[in-house]
Structures are given as structure tokens and as C-alpha cells.
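Removed from the display is one protein chain of the complex; every other protein chain stays in position.
And then chain A:
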Amino acid sequence: MSSRTALSMALALCLVGGLLWQRTAGFSAFTYETWRQSQVVRQRPPVSDWRLQDDQGKVVRLSDWGEQVLLVSFIFTRCTSVCGALGVRYRQLQRAMEATGSKRVRLLSVSIDPAHDTPERLAEYRSRFGGARTSWTIARPADEQTLSTLISETGLRVIPDRTGGFAHSDSLHWIRDGRLVRISAWTDPALEGLLTDAG
């Protein structure tokens, strides 16, 4: 093998390696979900002031939470898989918040199926877990526009499954001061720390 060939091969290796490195955020993100997480940490994209309707029929806006850290998860009430686990997890976090008296974090479950999930159905979803309204809001997008806005702003992928429901991400979206600052798994143990940490 000539030195010219060896050099060219090394360059080619650098080229494809560099492209792989660039796409996978330094060989760390191999699926869209992890890639989305790494992009958010880097870019902290702004989110608009979503108009939502809660389980009492009241219209709420993202800006209502001010400087509190909002943990947003996406659910739909007909969901038979992860949405139940998300509800249990939120109730657990809520208990931890009540125990410490922390007001730093607020929880928000947003339905991705607003046509079906009326405020009554959202209230029924809450009753499955028994959480109080004070720190945990369950809501649906107030209009179609908000639904598509929040999907595009969070990079969420929602695809219909074969049972009339949806396959969607079960991650928690951290929103603070109108920016999406982090996306973490709902099982992330760091969430407990977030409830009490200052700063």
C-alpha cells in the first residue's frame, strides 16, 4: 500500500468519523429521543406561551408559572401503557414536594389527544392517581394550533398506533422562563434533587 493510499484512507476515515461525531453529538445520541435531549441542552430553545385548558375547563398559559420549573409530560387518557406510569411518577414527585414544602417545581401533564380528552376525561385521569391540583396541572391544548405548536417546539414525535391511540415520547420536558432547558427520562433520579436544589 502506497503512502498516498494510506493517507487518503486516513482522510476518508476522518471524514466519515467527523460526520458521525457531528450527527450523534459526540457519539452519544444514536436514537432520535437521545438526540433531541442533547440538542435541547445545547440550544435551550424558546417555547411560546401555550394556551391550555385544564381539567376544570379553565384556560391556563405557560407564563402563569412564572419562574417555576415546569416538568411537562405528554399523555392521552386512553393510553394503556406509559401514561399510567407517568401519572404514578407525578404523584410520587408531588408527594415529595409536599413533604419538603418546595414550590420550586410544578408538574404539567398535557394531552396529545385533545379531541377525545375533554376536561371531564382529564379529571378522571387525575382521579386514578389522586393528586391535588395545586402543584400538578392536567390539561389539553386549548386549540389545534397550540397542539401543533407544542409538538414542533418540543420536537415531539406522535404517531398513531394500531389500536387508535398514539406512540409518543415518555420523557419529561423541563421548561423554565419560556425556554425548554432539558429533557430527561421520567425515571431520572435527578428529578428528586431538582425539587429541593436551589438555583
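Heads up, the rule we're going with is that a contact is a pair of C-beta atoms (placed from the backbone, for glycine too) under 8 Å apart; a residue touches a chain by one contact, two chains touch by 3 or more; residues count from 1.
The definition used in the following text is that contacts and distances are computed from a predicted model.
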item	value
From "Spore gernimation protein", "Transmembrane protein", "SpoVR protein-like N-terminal domain-containing protein" or "Galactose/methyl galactoside import ATP-binding protein MglA", the hidden chain's UniProt protein name	"Transmembrane protein"
Full-complex contact with the absent chain, from A:A29, A:V60, A:V88 or A:V181	A:A29
Positions on chain A where the hidden chain makes contact	1, 5, 8-9, 12-13, 15-17, 19-20, 23-24, 29-35, 157, 159, 161-162, 167, 169
